[in-house]
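See structure below.
Removed from the display is one protein chain of the complex; every other protein chain stays in position.
Going by the order they are written in, the chains are A, B and C; count residues from 1 in each one.
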Amino acid sequence: MIDKTVPGTADAVAGVADGSTVMIGGFGRAGQPVELIDALIEQGAGDLTIVSNNAGNGDTGLAALLAKGRVRRMVCSFPRQHDSWVFDGLYRAGEIELEIVPQGNLAERIRAAGAGIGAFFSPTGVGTELAEGKEERTIDGRRYVLEYPIKADVALISAYRGDRWGNLIYRETARNFGPIMAAAATTTVAQVDEVVALGALDPEAVVTPGVFVNRVVAVAPRGWVQDGIFVGGVDIEGRPLEVLS
Amino acid sequence: MIDKTVPGTADAVAGVADGSTVMIGGFGRAGQPVELIDALIEQGAGDLTIVSNNAGNGDTGLAALLAKGRVRRMVCSFPRQHDSWVFDGLYRAGEIELEIVPQGNLAERIRAAGAGIGAFFSPTGVGTELAEGKEERTIDGRRYVLEYPIKADVALISAYRGDRWGNLIYRETARNFGPIMAAAATTTVAQVDEVVALGALDPEAVVTPGVFVNRVVAVAPRGWVQDGIFVGGVDIEGRPLEVLS
Amino acid sequence: MTRIGREELAQRIASDIPEGAYVNLGIGAPTLVANYLPSDLEVILHTENGLLGMGSAPAPGLIDPDLINAGKQPVTALAGAAYFHHADSFGMMRGGHLDICVLGAFQVSATGDLANWSTGAPGAIPAVGGAMDLAIGAKAVYVMTDLLTKAGESKLVAECTYPLTGVGCVSRVYTDHAVFDVTGGGFQVRELFGGTTVDELEQLTGLSLQLRIES
Partner (left out) sequence: MTRIGREELAQRIASDIPEGAYVNLGIGAPTLVANYLPSDLEVILHTENGLLGMGSAPAPGLIDPDLINAGKQPVTALAGAAYFHHADSFGMMRGGHLDICVLGAFQVSATGDLANWSTGAPGAIPAVGGAMDLAIGAKAVYVMTDLLTKAGESKLVAECTYPLTGVGCVSRVYTDHAVFDVTGGGFQVRELFGGTTVDELEQLTGLSLQLRIES
């Protein structure tokens, strides 16, 4: 029997090596696999390259990993946010490297890694300083720059529900980078609110087929959902307000 | 109010010009938009380039369009099937042009057109006669050939359910080329079994967002499904056998 | 000279968006445009973090942290919405499927170059997000901005001095003084607000401007 579920987040992140490239899902806080990041901090791997759209919010999740000095290099589209003080401090102190990638190129480069594409010509960034030094070509009268895949050793993502084959569904805009990162990493680890029985996920609605997923771990369900129904009751950072039911 | 639904298949295919490139969804008979093709035959456009995985089965659908002499050129991966006698005859008589594209390159080239990619390096076909004359490059020790997008003037696809914004869901392996063709054509026409109310399609499970769809037309429901449930009762060509209910 | 306020400008832009348009409203002032789209017309909003059919902000207590816009603010989803992942979302944009994108700007050049992601100031932390994708993706890119910086410099320029976001991508600029179309021959004044004249605009921008003639 195939069973990709693991009992706890420590098992889920076991074996991440120093120097690894780790993709971390999420757009801001939505879809950020906070429990997996906490486990990675505990696990101790360092000298990491992190690929993630942002560079952490507040003092938790990715920001906490950065604060521990575990990250050598960030590859992201938008590090600077109102609550990215941890990254900001490290960057200004020269303690972290940064590669800025336009968000759509970041997504497409990750997708290319998962889909076996060697490189692709993108119109995004043409003529800007982020395309400097990149190969340019005009195709059918439009200018493009050549972009290469971004692969990872490990992807840590957050989904809503999963099964023991690793099939995943997401929730709303928390889907964001999860499906493409799952396919771009050698080892993909998904935290889910709930592991459901094989066959419980509608095969028409599975977003990430299990072939892309190596480990699935159930974490505390998000507070704003009960039995799949939105019940409100939190603020934008997930702090409890009131429960409507 | 946005309403992309049209009353009949004649309205759905109105305006297709002679000389157009038309994508036709389907893999064999699964997902082939037979009613739209019948309407296109009636509409009369000729000198067409057809992009479709196969080159017609039996005497209906795409095969019927070919038999009418409306197609100048086929772009497909697998024209030769046990029941592709119409295409076979035209090809042997020198009455149709053929571009053979490996199936994955066909899919990715269609996807590239919809996603604004100028060209991409594919490992498929490297070193074969189908890559002759194509630009080749070695990236990270692997050989790739450069492949260009395939766009169309019109895409005719078959989905299962749609709404007035053009959102679509498909059914099983009849999904195949529909979602990528929808995004690669200037005008995309979808036949569906049923038009449902806006909001009736689960936004997590919509496969083709309405932005890619211009016209939606309801056709006779497939005989093997009642109220979304498979009821059997047909052979592989869709001919009635018995209804289990 | 009379200028119009930001809310009025948002309203002005909203009135140019036809029913059925697929629209992406950039972070900041452009998001105000959503407030002025007539509720009896259907305009479909795209947010690049994976949603088509975005609705307005939720009521307090109904905030769903999984449902946010590109500015990471809580939003809602309309009946008819669809979610998708980031590669699909940016493919939708890059592939030219959106009709209109409204963006802010530091500078717009007479050839439609846009600079809106970086002032190039030394020591600033670079952050581009989806700006470069938005700039080149939509069928029409509208810029919403004050005509002048706080220091009184024109944001309409012959050539951008700030780092570029996109080349030749802007089709129209809505400012507090006037609306400009970017044409092959530079900026054309499409509409003047209040008592502003083309002469005044030329003085403020230092550019040679043409008035659009209705044909």
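Throughout what follows, a residue touches a chain if its C-beta (ideal position, glycine included) is under 8 Å from a C-beta of that chain, and two chains touch if they have at least 3 such contacts.
All of these numbers come straight from a predicted model, not from anything done at the bench.
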item	value
Partner chains on view for the chain not depicted	A, B
Residue of B:Val16, B:Leu36 or B:Ile110 touching the missing chain in the full complex	B:Ile110
Residue in contact with the excluded chain [from B:Val6, B:Ile100, B:Ile139 or B:Val195]	B:Ile100
Chain not shown, touching residues in chain A	1-2, 111, 113-117, 163-165, 167, 183, 198-199, 203-204, 206, 209-212
Residues in chain B touching the chain absent from view	27-31, 53, 77-81, 87-88, 91-92, 98, 100-108, 110-111, 122-130, 143, 170-180, 207, 222, 224, 230, 232-238, 241-242, 244
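The rule is simple: only the chains that are shown with their structure count from here on.
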item	value
Longest centre-to-centre distance from chain A, chain (CA-based)	B
Geometric centre distance via CA averages, chain B-chain A, whole Å	33
Separation of mean Cα positions, chain C and chain B [Å, integer]	36
Per-residue multi-chain contacts in chain A, two or more chains	108, 122-123, 170-172, 207
Multi-partner residues of chain C (at least 2 other chains)	77, 83-84, 87, 90-91, 93-94, 137
